[in-house]
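All protein chains of the complex are present and in place, except for one that has been dropped.
Chain lettering (A, B and C) follows the sequence in which the chains are written, and residue indices restart at 1 in each chain.
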Amino acid sequence: MDRHGRRVEHPLFTAPDPARLADLHRAMVIGRRFNQQAGTLARQGRLAVYPSSTGQEAAQVGGVLALSEQDWLFPSYRDSVALITRGVDPAQVLTLFRGDWHSGYDPRRHRCAPQCTPLATNASHAVGLTYAARRKGHDVAALALMGDGATSEGDAHEAYNFAAVWNTPVVFLVQNNHWAISVPLRRQTAAPTLAHKAIGYGMRGYHVDGNDAAAVHAVVSRALAEARAGGGPAIVEAVTYRVDPHTNSDAPQRYRDESEVAYWVERDPLLRTEALLRAEGVLGDAEETDRVLASFGADAERVAALVRERMAGEDAPDPDSLFTDVYSTVPPLLDRQRRELAAELREV
Amino acid sequence: MDRHGRRVEHPLFTAPDPARLADLHRAMVIGRRFNQQAGTLARQGRLAVYPSSTGQEAAQVGGVLALSEQDWLFPSYRDSVALITRGVDPAQVLTLFRGDWHSGYDPRRHRCAPQCTPLATNASHAVGLTYAARRKGHDVAALALMGDGATSEGDAHEAYNFAAVWNTPVVFLVQNNHWAISVPLRRQTAAPTLAHKAIGYGMRGYHVDGNDAAAVHAVVSRALAEARAGGGPAIVEAVTYRVDPHTNSDAPQRYRDESEVAYWVERDPLLRTEALLRAEGVLGDAEETDRVLASFGADAERVAALVRERMAGEDAPDPDSLFTDVYSTVPPLLDRQRRELAAELREV
Amino acid sequence: MTRAPGGDAPAEVSMGAALNRALRDAVAGDPDVVVYGEDVGPLGGVFRVTDGLHGEFGDERVFDSPLAESGIVGTAIGMAMYGLRPVVEMQFDAFAYPAFEQVVSHLAKTRNRTRGAVPLPVVVRVPYGGGIGGVEHHSDSSEAYYTHTPGLRVVTPGTPADAYSMLREAIACDDPVVFLEPKRRYWSKEAVELPVRTEPMDRPVVRRQGTDVTLVAYGPMVETALEAAGAAAGEGRSIEVVDLRQLAPLDDSVLVESVCRTGRAVVVHEASVFGGYGAEVAARVTERCFHYLEAPVLRVGGLDVPYPPPRLEGYHLPDAERILAAVDRLQWESEWVEGGPG
Partner (left out) sequence: MTRAPGGDAPAEVSMGAALNRALRDAVAGDPDVVVYGEDVGPLGGVFRVTDGLHGEFGDERVFDSPLAESGIVGTAIGMAMYGLRPVVEMQFDAFAYPAFEQVVSHLAKTRNRTRGAVPLPVVVRVPYGGGIGGVEHHSDSSEAYYTHTPGLRVVTPGTPADAYSMLREAIACDDPVVFLEPKRRYWSKEAVELPVRTEPMDRPVVRRQGTDVTLVAYGPMVETALEAAGAAAGEGRSIEVVDLRQLAPLDDSVLVESVCRTGRAVVVHEASVFGGYGAEVAARVTERCFHYLEAPVLRVGGLDVPYPPPRLEGYHLPDAERILAAVDRLQWESEWVEGGPG
């Protein structure tokens, strides 16, 4: 797609079929609404913090929908939209940010690793996991998500290198949203693009318009297919933009210009897929299209309502849960602390 | 030079002048002899350990002689030859390996950082140092040495990246000696060459025959000149070979073939410069050449003798030195331990 | 402590503001001081501790670096080798771990390695501890890792005045300093005129005098300890509060004097108790005051679990009540018997 949502073909990559285009758009609509809702909850103090990915929905949705059922996703803290697109209960996605528990979902159930806060550390987990799956004879690829800033960490380098040397099917999807909190990309790297980093590991690097869900989907799909076929891992740099502040406690006016934000808002990924869907009549005629788009909006509202409801409850997490999963069994000294805390709580 | 020591010109790089060629050869002759002598001392138990760089003299000497007086060298444990070429007292170079103290020389005096054991960690020191020098208005470049294996560490990545973003004049000279202890290069990276890594940082990468002292010198000189001129840091990969075991306690027969060693011994860097010096009459006519080469040999023997002598002594380091340089002053609790040890030693 | 000139009551200053002022004065006072790290430039740091510095001193003195903690500490080491005095920030406690090798194997050891030829005047600022509702990895108390590493000075202020004075002293110090900032106290205020020079940082300070029991605290727990002491006073128990300030190397004289006088001690910190810094205090004080002790030195600290999520951190963190409960267990009845086998 060009920036107005007009189709552009590429000899190497296959554009998503119409049904997939609709899925991409729907997931973005839901993701956008989710970002807004979570942002509101954070401002209301119902979440401890929320890192919004408004503006980055195409990159997350495009990447995740390229995964097969058995594949794994390794998200960072900013990848809520990726998680709900993968099918994780939206309220469970927010457990971390609400502060009820560190990870709200069972990673094995959805084949989604816990949201990762220490930057770039999830990337080597993805490498190890796919290595293990291959050892067990399973056809499992992984999508490891990281930001532009995270590529500066040593852990990113080590993960890229292990993946390339072991030839494990991992696609490292770098959402280059131009900022690492307040630090712009040019302070992060002097490379022409982040995709160029792939060369130094002997793997493929793709540079893609990260606000074009179809393009991200096409590129990640191809990279995953190559990786599965033994062609090695890849870095996909999706160029996008973080429209909201880093989190609700950020102060972006200190470091960036509103005009920059405006530039990117014009290139909103949702507007672009919508334009394409309408122009190409993917969802049917104009009327049918309106109807389907309205249903997407309704789905998004349902998700938002569910999230509001689930976050409204005051049910506090059980303090006893502090002790149960530190080790496979509760060791004696910890059990003593557990009993002490229970006694303390009985007193009050 | 080709592998027989015949001159090959390159449009980009300037070959060392005759005097420099002689210097290079002399330093290698001394370096080789030093490696042998230290190896012998290690086998005799006079050194705790010695990591020989036999076969890699060209890379070290070629790199170090490209430095200016005010520049800094950041050596690893394998870079004894680089250090003595830089002018550090050979016996002080061995202090670490003899076990008398961690660093035997004063780094500021020779502008040589202490020999670095934790892999790749010295590289960011070089970046910081050159940054500081620039801040102070000094024209100081640095040569950071590391092995092929060390390039896999996160610290290498972070240092490359900081250097490129800050545009500090550091040349990272990677001695690709094909092995990281027992691990061959193909298990370390899938990249076409280690020099390709430079691309991902937006810096220049050079791939040079590391057994050709003249070529290493020419390439490092150029890279340093560019870096000084604000052209940014560079990675220079010098392809060479570790002819000896990793250290005296290694067992290379477990992981590599003698034929591989033989292949590289044929490409001995000393034979090649000697051939060039003779063929081109750099040192004068045949007789003069013999005389000069003999004097190099004599210089090397003097160094070996000095090392033997200095390592023969039984003077043990003073235990009180354990306490004096942990902090700028000896803190009270440490002073208590110091007095306790002194009392203990008086008793026996 | 310096009083305001002219008799005016000094203004209330938060710990964050005091640290900010200390950095400003240090950068202004010495051209070799540079401040860098993640987001310390235009943003002023995620806690705004470097607020305004980039604007005032420019990018040469205060700047954002690439996002890589090992690289940050590694480059600081290199800068210090060449005579700068870098002050670097680790954004949160757990995000200092990537730099652990540089801190332990180089920062702590280079002076020693070079027999004093290469001192490393580097300050590594680490906002540490919990109590701010931070998600995972944003609330660790990592002092035990650093205090067990010879060659590092590990200091942590408990008051705004100390925050200012100790940070200035840390920057002026020729040893590497891990400067632990109790992030939950960034907003705690004290009436103080800056600049101020408090006691030298390597001296523990008695924050409140008492006769019955010594409460040993540092960083975020100083305020909590004082709160406990205040409450105890209401009930007729006189608690002395010692603020350690420099955790390593420790000067134990004030501590030992106090405990030998009171005969009872509790040490408190946020970090997990097991293998925590409190173990060192308890072991050391016991060794030196054994015959003066009426009861074992008790430790109050975090549970031996990974730092909990925000809504559970209240169960983890020591508060005045827990401290007082420990004080109550200090065998005030002469027939007390506790512990022992079984």
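The definition used in the following text is that a contact is a pair of C-beta atoms (placed from the backbone, for glycine too) under 8 Å apart; a residue touches a chain by one contact, two chains touch by 3 or more.
Quantities reported herein were computed from a predicted structural model and do not represent experimental measurements.
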Displayed partners of the chain not shown (whole complex): A, B, C
Contact partner of the left-out chain, one of B:S152, B:Q175 or B:T240: B:S152
Sole contact to the chain not displayed, among A:S53, A:S124, A:T193 or A:N211: A:S124
Contacts of chain A with the absent chain, listed as residue ranges: 101-103, 106-108, 113-114, 118, 121, 123-133, 135-136, 140, 154-155, 157-159, 161-162, 165, 321, 324-328, 331-334
Hidden partner interface residues of chain B, rising order: 48-49, 77, 96-102, 117-119, 149-150, 152-155, 180-183, 187-189, 249, 251, 254-255, 316-317, 319, 321-323, 326, 333-334, 337, 341, 344
On chain C, residues whose C-beta touches the chain left out of the figure: 70, 94, 97-98, 100-101, 104-105, 108-109, 112-113, 136-137, 144-145, 147-148, 150-151, 248-250, 253, 256-257, 260-261, 271-272, 274-280, 282-284, 286-293, 295-299, 304-306, 337-342
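We take it that only the chains that are shown with their structure count from here on.
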Chain of greatest Cα-centre distance to chain C: B
Averaged-CA centre spacing for the pair chain C and chain A, given as whole angstrom: 36
Interface hub residues of chain C, defined as touching at least two other chains: 65-66, 68, 70-71, 98
Junction residues of chain B, two or more chains touched: 154-155, 157-158, 161, 165
